[in-house]
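The structure's right below; bear with me while I get my questions together.
Moving on to chain A:
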Amino acid sequence: MTTALRTTTTTTAVALALAAGAAQAQETVTVGFAAGLTGYLAFYDGMVMQGAEMAVDEINAAGGVLDGRYTLALSVKDMRSETPAAVIAARDLVAEGVRALLVPCDVDPAIAAGQIGQQAGIPMIAACASTPTLPGLVGDYLFNLKTADNLQAAVLAEYARAQGYETAYILLSPDTPYTDLLPRYFAQAFESLGGRVAAIDTYAFDQQDFSVEATRIAALDPQPDVIMTAAYEPHFPAFIQQLRNAGVTAPVLGSDGIDSPTTLGIGPAADGVVFSMAGFPVEGGTLAAFYDAYEARYGEDLPFAFSATGYEAVKLLAAAIETAGSIEGAAIRDALDAVVDFPGVTGTTITYAGQNRVALRDVTLVEVRDGEQHFVLQARPAPETTPKP
Partner candidate 1 sequence: MLWAVLPAGFEGPLILMLVSMVAVVGIGIYSGNSGIVSFGHTALMALGAYASAMMTIAPDDKARLLPALPDAVIALHLPPVAAILGACAVVGVVALPVALLIGRLEGSSASIATLGLLLIVNGVLVGARDYTRGSQALFGLPIAVTVPVAAAFVVLAILAARAFRDSRMGLALRAARENAAAAAAVGADVVRARQAAFLLSAVIAALAGALYGHFIGVLTPRAFYFDLTFALLAILIVGGMTTIAGAALGAVLVSVLVEVLRRLADGGTFGPLTLPPVYGLTTIGLSLAILAVLYRRQGGLLPYVEPDEVLRPPARPAVPPPAPARIEAGSGELRAERLTRRFDGVIAVSEASLVLRPGEILGLIGPNGAGKSTLLSMIAGSVPPTSGRVRIDGADATGLPPHRIARRGVQRTFQNIRLFGNLSVLDNVRVAADGGPWSRAEATARAWALLDRFDLTALAARPAGTLAYGPQRRVEIARAVARAPRYLLLDEPAAGMNAAESDALLDLLEGLRRDDGIGLLVIDHDLRLILRLCDRVAVLGKGQVIAEGPPEAVSRDPLVIEAYLGRRHAGDGRGPARSAATSGAPGQKTTDQHERRRDP
Partner candidate 2 sequence: MLEVTGLEVAYGAIRAVRGIDLRVGQGEIVALLGPNGAGKSSTLMAIMGVVPPRAGRIRLEGRDVSGLAPEALVRAGMALVPEGRRIFAPLTVTENLVVAAPPGRRRSELAADLEEMHALFPVLAERRTQQAGTLSGGEQQQLAIARCLMGRPRMVLLDEPSLGLAPQIVDQIFDLIAGLRDRGLTILLVEQNVDLSLEIADRGYVLVGGEMVLDGPAAALAASEGVERAFLGLSGA
């Protein structure tokens, strides 16, 4: 089956190459993606997949990698947002002979799929799971690409202090590393900059009613200067609505989990929310150009940074293959590990060298006003503010 599949693809590729008048025969390097195309991850993984598709096509259109010896292909398996299915999908992909693997946006299936890739010695990129501990948990073949939680938290904390906020109220959920660790990193950074954490409250993932928490905040005296959370959908929209309903007016800081249409669509409640993200499409920037291309191809009128990091992931892999001069797993891994200032499409450079496979990159802050994102700042946090993963 595997061989048959490869032969077909090769034949097509040869035909194409002949038609183009190219002299060499091409082989395919397949990048696998165990993606949650159904279930709760569908939104995130779907965008990563589309971004990755664009990068693959772009690279192939430019002649492939390693002097045109290889073309790229993307093989996607739906893991239905279920961890066991992620294992099976990853095993299938490994059996198919993929040379690199993208892992799902959520940490659990990312670890599960990561364990398979690690065993097989296949370089992997987490294009949208931002937990900085993830590479450490899985092993030396997994690289984080998205703005890591500690980076986001540090930039948010710097911004908060710059705004003159003295006290912060923090809402976290221990149910995922993202919603648990990011606010804790923020607390750490905020305090290291002289701020004070007024209270830490928790919510549960199967909770959709935030009236009690909102009531508790409304009853605080004095009111906190700022409220920070890494909650995302569906919790963030529910929380912010009920918070405002309870009469709390304090500014709210969020993280890149709320970079979604919902945040922009819920209306006045979200006005004034500032959150961190991987990049912002400033006029004339690379990200704006990418979004234009993305819209032209997929017709989405609101592309999000997940598509850009999916695109970046494939570009990074291609660059690593070029550097390594090989499609062998270990060689690609070593090349990735040595990346310095790779120009990302999100408008920042990416560095892995010396970062324990957690990408060092700029963080962008945006503010929601009238259903639109407005650029606030782009920055790389000071190393001393950045909490250790």
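Note that a contact is a pair of C-beta atoms (placed from the backbone, for glycine too) under 8 Å apart; a residue touches a chain by one contact, two chains touch by 3 or more; residues count from 1.
Regarding candidate selection, all candidates are chains of the complex that A comes from, given by their letters.
These numbers come from a predicted model, not from an experiment.
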| message | Once the contact definition is applied, which of 1 or 2 turns out to touch chain A in the complex? | response | 1
| message | Using the touch definition from the top, list the residues of chain A that touch candidate 1 in their complex. | response | 1-2, 5, 8, 37-38, 42, 76-78, 80, 82-84, 87-88, 91-92, 95-96, 107-108, 111-112, 115, 137, 174-177, 180, 204-206
